[in-house]
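A single protein chain has been omitted; all remaining protein chains appear in their positions.
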Amino acid sequence: MEYIISQLINGICQGAIYALMAIGYSVVVGVTGMVTFTHGEVMMLGAFASYYVFLWAGNNLFLGIIASFAASWIVGMAVYKICYEHFFNAPRHISLICTVGFSMLLKNLAQILFGANRLPMLNIIENQVYSLGPVKINLLQIVILLVVFALAAVLSLFLNRTRAGIALRAVSQEKTAAYMVGINVRRVAMTGNCIGCGIGGVAGMLMAIYYQTCYATMGGTMSMKAFSSSVLGGMTDVRLSALGGLCIGIIENLGITFSSANFRDAFAFCFLILVLLIRPQGFAVKKGARP
Amino acid sequence: MSGLLRTEGVCCYFGGLKAVDNVDMQVEPGDIFGIIGPNGAGKTTFFNVCSGIYKPTHGKVYFCDQDISNMSQEAISHLGVGRTFQTTQLFQFMSVLENVKIGCHMGTKTNMFDAIFHTKTYRADEQYAEEKSMETLRNAGLEQYANTLAGNLSYGIQRRVEIARSLASSPKILMLDEPAAGMNRLETDALRDFLKELNAKGQTILLIEHDMKFVMNCCNRIMVLNFGEKICEGSPEFVSGNKEVQTAYFGSRTFGKDVEANAEN
Partner (left out) sequence: MSKIKAFVGKHRSLMLTAALVFAIVFPLFGFKKSMVRIFCRILMYFTLAGSLNITNGYSGQTSLGHAGFYCIGAYVMAILTTRFQISFWPVLLLSGIGAAVAGLIISVPTLRLKGIYLSIITLGASEVIRIIALNWEGVTGGSFGIKDIPRPTFFGFTFDSPLKFYYLFLGVAVIFLLISYRLIHSRVGRSWMSIRENELAAKSLGVRTAPAKMMNFAYGAFWAGIIGGIYAVYVQYIDSAVFSLDEGFNIMSMIIIGGQGTLIGPIVGSIVVNGLTELLRPIGVWRFVMYAALIIVMMWFRPQGLMGESNSILAGAKIKMRKAGKTGGKKEAIS
């Protein structure tokens, strides 16, 4: 029983990271209207940025967050320029393949620049365990949850209370109409894409801290998780995507308690396929919300 | 009960919006049946319900006395309902001939085995498709465009191609969603003659149209929809004389008379 509870906590914690990834992903998809395969690589680069910051500036989490956010923001700009801007009026599969190509490019470049080995990211946060009765939770998990909640709150404030945020939501709902009322759709799409990527970068950093390692090929599975989570949440809805991420994290961790950890990714995929079969719109109520 | 296509109390709601509300319609074999109504009257929705794209919220749709309300679009097409769309849905990057050949899909039976080994079925089907599509093109006066990319044609011709493609599947009823939209006067007249000719050969046609003149001259029965409800049905003369139709459709009486006068010209 205790084992299951601790797995549940692991699941929630991991699910929180997935939620952050999914938030970033659904912001990107919503605002550009195109599905991306580069998100995993963007997250990976965020993780590497924080790795080097931790290496040079010590274990300063705040600096790490800023570095990963900034690095992913810049990559996001490149992604936007290369994969989206040119293809707004073209059939979707073209930009899709373009993002696949760009993700290959980033991954292989990262392998050359950072080496193919796993780099250790040890003890960024002290390993302290608190216990509340049978429930044990360590500091790392608390910090991750706090970071995720803080970021989600900031994003939610931005989207709902600021002019730019409202413009962003308008663009993600209806580009033509947004254009009509005088919103600079391209600039807003670019900003939104970069915000999504930046959030993804932070999620990548948290992932690296959680597994205490970062490596050039970590993007693939992360991108799948981000995608699964946001599909579960109905693709473009930020809040439901976060919920989806949480679900995937919990299911994965409960799943591996009953089998081997090697099947972790297989669980997530099978769950995704099941969801798509049974309820393709995910948690979203509205039908036809699919991009 | 008779009638080729019959609806009984068909309703189609989208949330609170009653797009189609309690419509009864009966299309007899050999009719040219027109559905008219102001914008947003639910004509296209009603069409989509009949051809299986939407499922009716209540009510039933019968085709040849068979309940088709919950059938899939493909199954309904297989029963013999051919249709075109309000915005042309051509295979734009295929030639006109290829477009029409796909229309022959239902008339042929080739499966993968036949295609791989070039069996008798395959040869018969290919010949059938070739001949049938050429014949359809000839009848529709599209022969000279056979090898042109469909998307490169003018709008009026594209509409014609879409009708021809649908005809290639030898439908029992041909449903046309605003066939004359985007056509100039000459093309409209040609289309009307074409449809009448088809009808004379025994083709049942159900069409939606905005062009009053076109409908009045072309159809032998007309149904008028407004806000999703049927307000009138009958012969062109009866419909154009109906007061309710005039107020609902034409807005004001004077304006209505004007159009009426046009229609009679």
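All chains are identified by letter, namely A and B, in their written order; residue positions are counted from 1 within each chain.
Assume contacts are C-beta pairs under 8 Å (C-beta built on N, C-alpha and C of every residue); 3 or more make two chains touch, one makes a residue touch a chain.
Only a predicted model underlies this, so the values are computations on that prediction, with no experimental measurement involved.
Checked against the full complex, the candidates B:66, B:89 or B:235 give a single residue touching the omitted chain, namely B:89. From the set B:78, B:138 or B:243, the residue in touch with the chain omitted from the display is B:78, counting the whole complex.
Set against the missing chain, the residues A:58, A:91 or A:182 yield one that touches it, A:91. Considering the full assembly, A:273 is the residue among A:5, A:139, A:180 or A:273 that touches the omitted chain. Although one chain is not drawn, the whole complex shows that of B:57, B:108 or B:139 it is B:108 that touches it.
Panel shows chain A; residues 35, 82-83, 86-87, 89-98, 100-102, 104-105, 108-109, 111-112, 220, 224, 227-228, 231, 260, 262-263, 265-266, 269-270, 272-273, 276-277, 280, 290-291 of it touch the chain omitted from the view. If you put the missing chain back, the residues of chain B touching it would be 51, 53, 72-74, 77-78, 82-83, 85, 89-94, 98, 101-106, 108, 110-112, 114-116, 118, 122, 125-126, 129, 145, 147-149, 151-155, 165-166, 169.
We take it that only the chains that are shown with their structure count from here on.
For the pair chain A and chain B, the distance between mean C-alpha positions equals 48 Å.
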